Each structure stands twice: as structure tokens, then as C-alpha cells.
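Take this structure first; my questions come after.
Note that one protein chain of the assembly has been removed; the remaining protein chains are unaltered in position.
In this document, chain identifiers A and B correspond to the written order of the chains, with residue numbering beginning at 1 in each.
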Amino acid sequence: MVKFVKVLPIAAKIGTVTIRYPYAKPIVTDSFRGAIEVDPSKCTGCGACTRICPPKALSLNIEGGTAILRYFVGRCIFCGMCADICPEKAIKITKEFELASEQVSDLYIDVEHEVVTCRKCGSKFVTSKLLNKVEQKLSEFSKELLSLCPRCRRVEMLSKQVYLR
Amino acid sequence: MEIQRQVPVEIFSRKDLEKALQRIKKSIWVFHLNTGSCNGCDIEIIDVLTPWFDVERFGIKLVASPRHADVVLLTGPITIKTFPRLVKALRAVPRPRLVLAIGSCAVGGNIWFNSYATLGGFPNVIDKLNELGIVIDKIVYVPGCPARPEAIIYGVAVMLGLVEQKTRYKKVKA
Partner (left out) sequence: MESLSTDNEFENLYSYLKKISNRFVEEEDHLRIVVENEKLREVAEVLSKTEGVFLRTIAASDERSVNGFYKMYYVFGLDRIHRNIVVEVPLDAENPVIPSIADIVKAADWYEREAHDLIGIKFSGRILHRFVLPDDWPENVYPLRKDYTVQDLVKLYRPEIIAKAREVEAEAAIIIPIGPYHPALHEPEYFELYVRGEKVVGARYVGFMVHRGIEKLAESMKYDQVPFLAERICGICGYVHSTSYCQAVEKALKIHVPERAEYIRSIVLEIERIHSHLLWLGVALHLLGYDTGFMHVWRIREQVMILAEMLTGSRKTYGLNIVGGVRRDIDRDKVNKCVKVLDSIAKEFKEFVEIAMSVPQVKSRLRGTGLLPRNEAASLSLVGPTVRGSGIPRDVRRDYPYAAYKYIDFKPVVRTECDNMARTEVRVEEVFQSIELVKNFLDRLPGGGIAVDSWEPEPYRFGIGAVEAPRGEVIHVIVTGRYSPYRWRVRAPTYQNLPAVPIMLRDVDLADAPITIASIDPCFSCTDRALIINIEKSDVRDVPLVALSLKGSRLLR
């Protein structure tokens, strides 16, 4: 008849389940994915993360003499695809979620890279770290060619071939 | 690409605002405004009210009308269809008008920031609101997809000035 009062013993037995956050620790499990952290010493500015990022929270722009890898945590969906794809393993997923901020501008993190200038046309095309890395990997490749932007390189290669003939 | 800082139009002076925040500190009435979100943040807001997080211990209470609200919990990227309703609801909120923009959608437009049907988050509509004569006195952005209940509680704490915000703009050299 008054079966519904039986909920009282349950409540008594369970007691308080409330987590006393912010005075106590939050319930964050080991697998939780929070904001990412870019290790500036490892990052080469290749831009692989910016191409996979579903909401484009990561962007790579060359402005002035520098390339800026910009992470906008306000748009991040915390999927961790960037960390999976990063060839240098420079991106780490942290457990950080206390990101609240009064200014949107505080939600940006920029990683600044030096840029190489094409020795022929003067356009800026790649970060110097990435170029160094490629140079190491392709040691048999001529350094001359590598310091050219893709367009000039094509022209150079073709003219060389013509010359060889 | 210069990041612009938004300066709220000051009618409520900084001092007044602090005074007002001091006054509502122990009983904040919140109004939940969904502007086309996926429901993820919305269920986390309800989660905050239920036993495990129970924000009523801070005197936070969900109210049905924006006229009663101290803080507006705004979720969603603001779709074009909801914008007029958003304006209507925000105008009804008494000054100081405090907005907690919850989730990646409200903060940065999330995955739909460049869709034809959304306005791409709350920062993009502030000037439009100003044009309509609606001033927002304080905004706190809470990233997260969805923002976890703890993150929402933390956001409220930042709003009230109980804790210092942790994130700051950073520029590092590689």
C-alpha cells in the first residue's frame, strides 16, 4: 500500500554520494582526455595535427617571419586525434579540465616556429625545424634543392633535366 | 591574425559588479538557455544538480524564467533560428547580466563554427547583442565537449571570483 516510503531506507543506506568538489578531488578516471599540451621542443610544425583536427581547433599559419601553431582550447573537442597522429609524439593529452576563463583570448596557446625563406623567390614555405629533419632523413638529397619552395624546386628540377639532356 | 580582447560596455562599473556578485554569492539562481546544442552539455548541467555534484550546497538553483535569473547558462553554437529567442530571453535577464558560456559550441563554435546555420559561438554575437542594446556584464567561458560537471562548477567559481582562473594566453618558442 504505502510501498513508496521504502525509498527512505535506501536513501539512509546509501547516505551522501556528493563529491565535495571544488574542496575535494574531482572524479577523473585514468582514461579521461582533457586539454592537449604541445611540447615545443619536439614540435616541428609539420601541421599533421591541423589537418586531422575535426573542429579545426589547431591551425598553422605563416605570418611575418614566423609560423604559428595555434591551439584554441575553446573549440577543442578533446578527441585526441592530434596526439594519435603526431609523428613526433609532441602532443600529450593531459587531464586538465579546469579551463574556465573570462576572456576568449586566454584560451589560445601559440607555438612559434622559425620559418625558412626560399632562396630564389623569397617566399616563406616551411619551418626550419621541419626542414632540418627532412635534411637529416634525406641526406643524399641536395641541400640546394631543399632550400627552395615547392614551386621553385619544380622549376629547378625541370631546368636541370633539360640541361642534362 | 590578431586576437581581440572584448571589453564589455561599462554601465555597471567594476565596483558595482563586484558588489552585486558579493550579494548573490550564496544563492545564485541560474537559467538554462540551449541555443542549438547537442544536449551533451545540457545533461551535464542537470547532472550538476543531482546527488553526485549537488550544487544546491552552494545555493545554486535552476529557475524557469530569465527574469529570476542571476546567471544564464548558455549552451550551443547559437543557430540562426534560435538567435531571436536568445535576444528575447537575454533582454529579460536583470542587470548585472552574467553569462556562463558552457561547452566548446558556446565558446568557439565547436565543429560547426563555419556552418551556414550557426553563428559560431557566443563571442561572435556579443557585438550583435550590443547593437540591440543588450549589455553582458560578465562572461565566463567554460570549454569542454561536453563540459564535465566539475568544469561547470569551476566555471561558476570563476564567475563569482572564488578561484583565480588558471588559463592564460601563452606564446612559446619552438
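Assorted remarks:
We adopt the following convention: a residue touches a chain if its C-beta (ideal position, glycine included) is under 8 Å from a C-beta of that chain, and two chains touch if they have at least 3 such contacts.
This is a predicted model, so every value here is computed, not measured.
Taking the full assembly into account, the omitted chain touches A, B.
In the full complex, chain B touches the omitted chain through residues 31-47, 50-52, 62-67, 76-77, 79-85, 87-89, 91-92, 110-112, 114-119, 128, 131-132, 145-146, 148. Mapped onto chain A, the footprint of the missing chain covers residues 3-4, 6-7, 10-11, 14, 17, 27-33, 51-52, 54-55, 77-81, 84.
As a working rule, only the chains that are shown with their structure count from here on.
Centroids built from CA atoms put chain B at 26 Å from chain A. Taken in their complex, chain B has these residues touching chain A: 1, 3-6, 51-54, 57, 104, 107-111, 113, 121, 123, 138-145, 147-148, 150-151, 153-155, 157-159, 162-163, 165-174. Per the touch definition, chain A reaches chain B in the complex via residues 16-19, 21-22, 26-28, 35, 40-41, 43-45, 54-57, 61, 63, 69-70, 72-78, 97-114, 127, 129.
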